[in-house]
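Read through the structure below, which is laid out as structure tokens, and then see the notes.
A single protein chain has been omitted; all remaining protein chains appear in their positions.
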Amino acid sequence: MSQKTLADLNACSKDEFVAELANIFEYSPWIAEQAAASRPFAGVQQLFDAMKSAVDRASPELRLALIKAHPDLANKTQRAAGLTVESSYEQNSLGLDRLSDAEYEAFERANNAYRARFGFPYIVCARRQTKDSVLRDFDRRLTNDASAEMQKSIGEVCRIAALRLDLLVVSEDRLKVHGRLSTHVLDTHSGRPAPGIAIELVELSELGTSRVVTRTVTNADGRTDQPLIGGRPVPIGRYELQFSVGRYFADRGVALSDPPFLDQIPLRFSVSEPEGHLHVPLLVTPWSYATYRGS
Amino acid sequence: MSQKTLADLNACSKDEFVAELANIFEYSPWIAEQAAASRPFAGVQQLFDAMKSAVDRASPELRLALIKAHPDLANKTQRAAGLTVESSYEQNSLGLDRLSDAEYEAFERANNAYRARFGFPYIVCARRQTKDSVLRDFDRRLTNDASAEMQKSIGEVCRIAALRLDLLVVSEDRLKVHGRLSTHVLDTHSGRPAPGIAIELVELSELGTSRVVTRTVTNADGRTDQPLIGGRPVPIGRYELQFSVGRYFADRGVALSDPPFLDQIPLRFSVSEPEGHLHVPLLVTPWSYATYRGS
Amino acid sequence: MSQKTLADLNACSKDEFVAELANIFEYSPWIAEQAAASRPFAGVQQLFDAMKSAVDRASPELRLALIKAHPDLANKTQRAAGLTVESSYEQNSLGLDRLSDAEYEAFERANNAYRARFGFPYIVCARRQTKDSVLRDFDRRLTNDASAEMQKSIGEVCRIAALRLDLLVVSEDRLKVHGRLSTHVLDTHSGRPAPGIAIELVELSELGTSRVVTRTVTNADGRTDQPLIGGRPVPIGRYELQFSVGRYFADRGVALSDPPFLDQIPLRFSVSEPEGHLHVPLLVTPWSYATYRGS
Partner (left out) sequence: MSQKTLADLNACSKDEFVAELANIFEYSPWIAEQAAASRPFAGVQQLFDAMKSAVDRASPELRLALIKAHPDLANKTQRAAGLTVESSYEQNSLGLDRLSDAEYEAFERANNAYRARFGFPYIVCARRQTKDSVLRDFDRRLTNDASAEMQKSIGEVCRIAALRLDLLVVSEDRLKVHGRLSTHVLDTHSGRPAPGIAIELVELSELGTSRVVTRTVTNADGRTDQPLIGGRPVPIGRYELQFSVGRYFADRGVALSDPPFLDQIPLRFSVSEPEGHLHVPLLVTPWSYATYRGS
């Protein structure tokens, strides 16, 4: 599927419009169909609002059908039969295509419990989550009543749709669906930003194996050229940032103990706002360090 | 073997004196025999100095014999045949009685390379080391020449002897063979020491599995009732201290994100001076923390 | 007046006992007289409790007389006529014997307003206060009703008495009337305590001139040999600690900017609990520093 400009979507025939946006809401072209009447749109946010209005106006039966149109998370049978391109991409972002056996079982158990309780599939906007946060989310939502859970599911459906729309449509405005995770290393031994520090960002998992999200190196300003995570939601979850400060100070000829008091520094923290900007800096000498949630 | 007072050792017969101290230096009663002439001793430090003088005065042949009297580290055949009580205790403190296969092989390879190069067994004061630090020590000492390495080995023999003497003899003075590792948690959110924080001290290992050294909880003063490590050398090596701060702040009703930005905080550091006092405090709010090598 | 042991006070005649303690409560020997009946005392705390009980049992008229037995704070006429030794010592600790004209006027205004409102002199335990805190205390207490203010005054009378008793009587136990202010300088550039740092503690004053409380130098452990304030209450008030770190780092040959980024570091804080232990450490490199309320 290739990107479309908002201008194209405003100008094309209604059929084309519906075809292009048919899967913004999973297997539910009726939403695009209703939104088509509101053309032209001044921006992608306005387009999204029109589609969301169609969902909000829909009957309970239709809303339930919308929910049921979504696949289970990590369902092997469904994956074998084929998901939409979008669902496949989203589930893979969570690592659902490479689960360990223990993880697979945990997801299957959670899916079954959820279906048994509510009669419809569990839906979550996978790109805002990690495996751990999804399993915690299952636990909480299982305590909801059916009506609250329908509402919650529609909310997640809309988040999924917003991210799909953001990928598909080129517009001057942007939907507020992205977050950012950044860092900065200040060498308070020399009073300068610390360049050349190797950094690794790891997504921690209680259940299975942790996963390296990115490896990078600080630039002359002690920052990274690219944000650690950017241009997408920062998934809710636990992370560890590791900074190779031992080598940095050794390379500068600073007198160190043997082995150095500080070598690989781990900062462990959680992300709770996928659309926010989270800044996790490191202030460091060979003998001390500090971090804080910055901005 | 039961402890002796210095007064007893000053008063007993020479034969008894030598029998009691025969194994302070592994299988080398001649050292106690020479030291006996200097009785009475004003303190255990003076006793140790007399024994060390005997070693210093000894001929190269005798010093080599002293070195060769020691067993290999982690040698299964020798362990099966039986070590001295002291050697067994010392090697076990390093975890040499429960090595993984990979670790066992690494030690065997190192022992063999060392023996092939120097013709005598590798000796290190095991109670001042971790498995990782011993393997690094092997690597370095393999680059020594034979004479420097003899000198180094005698130094380690004396460290072993000092720790044995400290265990055996009750005296008003103490040999300076112990170190201390301590911590302190300051809650800078409320401006008070943080009580009730669960702490875990882990010895890290590159080769094999990491090992929990101790689990404890902070007291009303934010400290631990006992030092994390005390009354013995603090083994050279890499460690991680973990503090359960998420639960601490949640229990106090502090507003947190979900999941909390900080939950389990790891401080990773190395010990380089087994006889020193290393203080590793944590200053913490729900959104920031700092540590430093204190005193 | 010379110190007495508790044993002496337990053993002497009733007249001697009353004579010795006549001025523990200003010009009010009847309190000692009543307490005498409870001899012998196991400790000075028990003695104080007996005296305080006499005050608590006294009639409103007697309690008012006790209050009125005290001089005004900073009243020149009364000072000229002569205060008790104790009152003189206490008022001088506040610096009331060397007020500027502006300060003198502020105290006179406050005393007059207080007397006009309540009909008895304002009493405060001067050794727990600074000039600034007394003037703030005046403002607050002027909003009390007469009954609450009587109660408050008796409380201050008892605090004064406790400090006088602590000075007079030598006993194995101590009244809890002293606090402590301490500091500690950690050089996180070298990972060591910082010795030889010149420190100045200044009591700040909004009204008049600030006053140097003490000048000292850090010892080998980065601490001061004596607490900055100890063996007495730490007066409620605002303070500034100044640390000469520029010279310290320059003396150690650390590369600095010119002029050095940090030279004289001021830490400004307030004391609110005169009987507590307040620890105000400094963690410092040539380019950064931190402080916190420690313990």
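In this document, chain identifiers A, B and C correspond to the written order of the chains, with residue numbering beginning at 1 in each.
Following the convention adopted for this analysis, a contact is a pair of C-beta atoms (placed from the backbone, for glycine too) under 8 Å apart; a residue touches a chain by one contact, two chains touch by 3 or more.
What you see is a predicted model, and the numbers here were worked out from it, not measured in a lab.
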item	value
Candidates B:151, B:190 or B:219 - the one touching the absent chain	B:190
Contact residue for the chain not shown (choose from C:27, C:89 or C:261)	C:261
Contacting the left-out chain in the complete assembly, out of B:17, B:138 or B:261	B:261
Touching the absent chain when the full complex is considered, from C:180, C:211 or C:238	C:238
Absent-chain interface as seen on subunit A, which is shown	186, 188, 191-193, 221-222, 283, 290, 292-295
Footprint left on subunit C by the chain that the document does not show	133, 136, 236-238, 240, 257-266, 268-270, 272-273, 283, 287-293
Interface with the undisplayed chain - residues on subunit B	188-191, 255, 257, 261, 283, 285-288, 290
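Definition applied: only the chains that are shown with their structure count from here on.
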item	value
Centroid spacing, where centroids are CA-atom means, of subunit B and subunit C in whole angstrom	48
Set of subunit B residues in contact with two or more other chains	283, 290, 292-293
